[in-house]
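This is the structure I have questions about; it appears just below.
What you see is part of a larger complex, with each chain still in position.
Which chain is which? They are A, B and C, in the order written, and residues in each are numbered from 1.
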């Protein structure tokens, strides 16, 4: 089946983002397809390449990146939520006159239309929220 | 072309205290722009979003009530609350910022059944 | 004497219960942010065990106005502005936040 996930929780203060990752991994292992993962609200914070978790804790950012690379996943970060939270790609860094982009590799900033499209195109949509 | 799946958005969060009410509204408007039929249900703390005479100037925040009143212009007209919730906070329809459809709590299940996809905020 | 500051809606019954268990005579409760909904008449059963002479009840003005509650509050609660919040903080020797 074709799934889309909405990840809507801070990856640092709630378990939710990590549950979403485990679910996504299991979906793929079970042979299902992931149309898109849409990060919204504080969920976008996982795409900040500056993140440096302690060595003995899971790095959710690199986990998502690896999963995306292996399975060619479409990881879309809500652009309005991201810019407000200081997660910027090259375009937005330039637009807002910030020195550096910090959107992690493998993620893409885009609008809420991508969420609407994901709902339309998927057999199942599941929200991981907090 | 986007499939016209119908969406039910369940709102359970009070305005201002968290950003959920705003985020929900942005999703509702977007889905409507993409011509997906959107219904909104306000239950529990979500009902507080609809109280009239909001005046958030001192908080430097946008008036949530005003943003909600724009919904009909985006063709979002299916807006539900439950009689039980309204009664439980001791208010009446006159205290609300916009016309809504009153349902009984036990009609929530059929709203969920009738729509293709359900989001919660 | 303690100032108890709470910022969640009355739906969070356990949070309110914990706060009420923490009250001593002379303490004050201040509702801020989403907690101001608790000052609605319909939610006064939350505070029914409290004697008004014993525990001062107030709610933050900016949050009341934002949420359209100005004319809907129980008379048990007085509305305080930011200066009043600071004053309450000084008058009590510690502040406990319930969130």
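The definition used in the following text is that contacts are C-beta pairs under 8 Å (C-beta built on N, C-alpha and C of every residue); 3 or more make two chains touch, one makes a residue touch a chain.
All of these numbers come straight from a predicted model, not from anything done at the bench.
Participant: Taking the displayed chains as one copy per kind, can you state the stoichiometry of the whole complex in terms of these labels?
Facilitator: A x2, B x2, C x2
In this section, only the chains that are shown with their structure count from here on.
Participant: So how do the chains connect up here, line, ring, star, complete, or something else (other)?
Facilitator: Contact map by chain: line.
Participant: Can you tell me which chain pair comes out on top for contact count?
Facilitator: Result: the chain pair B-C has the most contacts.
Participant: I'd like to verify one number: the distance from the centre of subunit A to the centre of subunit C, where each centre is the average of its C-alpha atoms, in whole angstrom.
Facilitator: 39
Participant: Indicate the whole-number Å distance between the mean C-alpha point of subunit A and the mean C-alpha point of subunit B.
Facilitator: Computed from C-alpha means, the inter-chain centre distance equals 26 Å.
Participant: So the centre of each chain is just the mean of its C-alpha atoms; given that, what is the distance between subunit B and subunit C in Å?
Facilitator: Taking the mean C-alpha position of each chain, the two centres sit 28 Å apart.
Participant: Where in subunit A do residues touch two or more other chains at once?
Facilitator: There are none in subunit A.
Participant: At least two other chains touched by the same residue of subunit B: list those residues.
Facilitator: Expected reply: no residues.
Participant: Would you pull the subunit C residues touching subunit B in the complex into a rising list?
Facilitator: Checking each residue of subunit C against subunit B gives 7-9, 11, 33-34, 37, 40-43, 61-63, 65-72.
Participant: For the complex, give me every residue of subunit A touching subunit B.
Facilitator: Going through subunit A, the ones touching subunit B are 6, 8, 40-41, 80-81, 111-113, 115-117, 119-121, 125, 127, 129.
Participant: Quick one: which bits of subunit B touch subunit C in the complex? Just the residue numbers, please.
Facilitator: So the residues of subunit B touching subunit C come out as 14-18, 44-45, 48, 51-59, 61, 65, 88-91, 95, 97.
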